[in-house]
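Let's turn to subunit A:
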Amino acid sequence: MGTALTDSPWGVMLILLPLAGGMICFIWPRMAQVLGLVTVFSVALSVVGLAWQMLDTGVYRHAVGGWGAPLGIDLYADGLSLLMLLVTAMVGFAVSVYSAAFFEREDATRFWPLWLFLLAALNALFLSADIFNIYVTFELMGLAAVALVALAGGRDALGGAMRYLLAALLGSLAYLLGVALLYHGFGTVDIALLAERVDASPVVWAALGLMGTGLLLKTAVFPLHFWLPPAHAHAPAPVSALLSALVVKASFYILLRLWLEVFEPLIGSEGVHTLLGLLGAMAVLWGSVQALRQTRLKLLIAYSTVAQIGYMFLAFPLAAAAGVAAWNAAAYLAFSHALAKAAMFLAAGNLLRFGGHDRIADLDRVVQRLPLTAAAFALAGVSIMGLPPSGGFIGKWLMLEAALVQGRWDLVAVIILGGLLAAAYIFKVLGYAFTQADVVHESRAVPASMEWAALLLALGAVLLGFLAVPVLSLVGIGDPFGASEIRP
Partner candidate 1 sequence: MSASFLYALVGIGLFSLSLYGLIVHAHLLRKILALNVMGSSIFLVLVALAKRTNEAPPDAVPHAMVITGIVVAVSATALALTLMLKLTAETGRAELPDDQRESH
Partner candidate 2 sequence: MMLVDVLCAVLLIAGAVFFLAGTLGLLRFPDVYTRLHALTKADNVGLGLMMAGLALQAGSWAVVGKLLLIWLLVLLAGASVAHLVASGALKRGIRLWKR
């Protein structure tokens, strides 16, 4: 039984299954919902299979077409990509269960093929070790996400989708110019080979500038975050959950992967990682303040995403000295934020379905009438704020520890202030959830599966607080953060 599990093709199935599922859903619209759920479930099983295989045999490397690195494309998975694949499978499964009840007949036939292609793009991106291939997965992910955002129809959704598409295309093209420079400078587009050949020459600086700007635009870091709130807030609830939890983190994952391997000779430079730290800090403060000022729930959650992404960028200045601890903190924050933010958006979707609006001031005794959704929102809030015992707390604690060790009091202040602001805007929402709104309006029943999907995700975010050791050991497979060689 052991060998059958370890040598079966989990990595390849992760990509072919959603592609095949998406195409069959497109051909046979009537069966789209059932096929979609079956495909997402089997992808989740494949990720568990891959995890089992990697725990056994370590890093997963697969030469597509059998050609090997410089000529062909390699699939590569270490602890970090396995973590992201796990997050994608968990959030994807919960959102699929939620969407089965959320979309009516007509929208469902359009949602499922787009969602399965987005899942295929995410899995392909986390498994790819070839920077041009990553460009193609970025385009696949971008077009699928834009089509999903525009699914809601209406002026705001279309405006948000258009701005998101323009930002995504500009980001991808800037990234592509960086790929062109790297290929013509060093003769390969494979990440591992580039890591060996790259030196601190002007070509690499230009490539870092271009690819960095493109990826910062796609990750919506502070000055370049303009496209995120309208796109995430006006999309249908399950789509907002997917975008905030997974799509935005995919470009952060690529930035981290390139920073640790391809641009490794440039890591020592003070200027770049202090700039990233500054952007992260401003993102945390600006995002939290903006979230506090919002009157609409989904916009509040979208600005909270901008803030939480800022936290992950605080790891760049800390990693100069603290090395693995800072990157573990960033990975943990990404994991817990994905679960918590997906739970929050699904809860917001339930409130929208229940009250017909998402104005925070008019939340009418939600706690009594929708207990599961209110609990989901509260638990997710606990993880976003970083209160113990949640996963968010572990991430922030590791980050604080790294900052305290290095005596970076400015970053410590930003982390704590960010946590307080997060507490402020979450309690603001919970406050209205308990009180009675002045205008009472008829409510619409919310299917149980939608409430349970949100609650399970929120519980996952909280339970993550207890699983620090196993998760970090999982992330350590294949030593993605270069812990082995001593950082200068």
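Simple rule for what comes next: a residue touches a chain if its C-beta (ideal position, glycine included) is under 8 Å from a C-beta of that chain, and two chains touch if they have at least 3 such contacts; residues count from 1.
In picking the candidates, the idea was that all candidates are chains of the complex that A comes from, given by their letters.
As the structure is a computational prediction, the values presented were derived from the model and not from experiment.
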Selected neighbour of subunit A [touch, this complex] from 1 or 2: 1
Subunit A - residues contacting candidate 1, complex: 132, 136, 139, 142-143, 146-147, 150, 154-156, 158-159, 161-163, 165-166, 169-170, 173, 176-177, 180-181, 183-184, 230
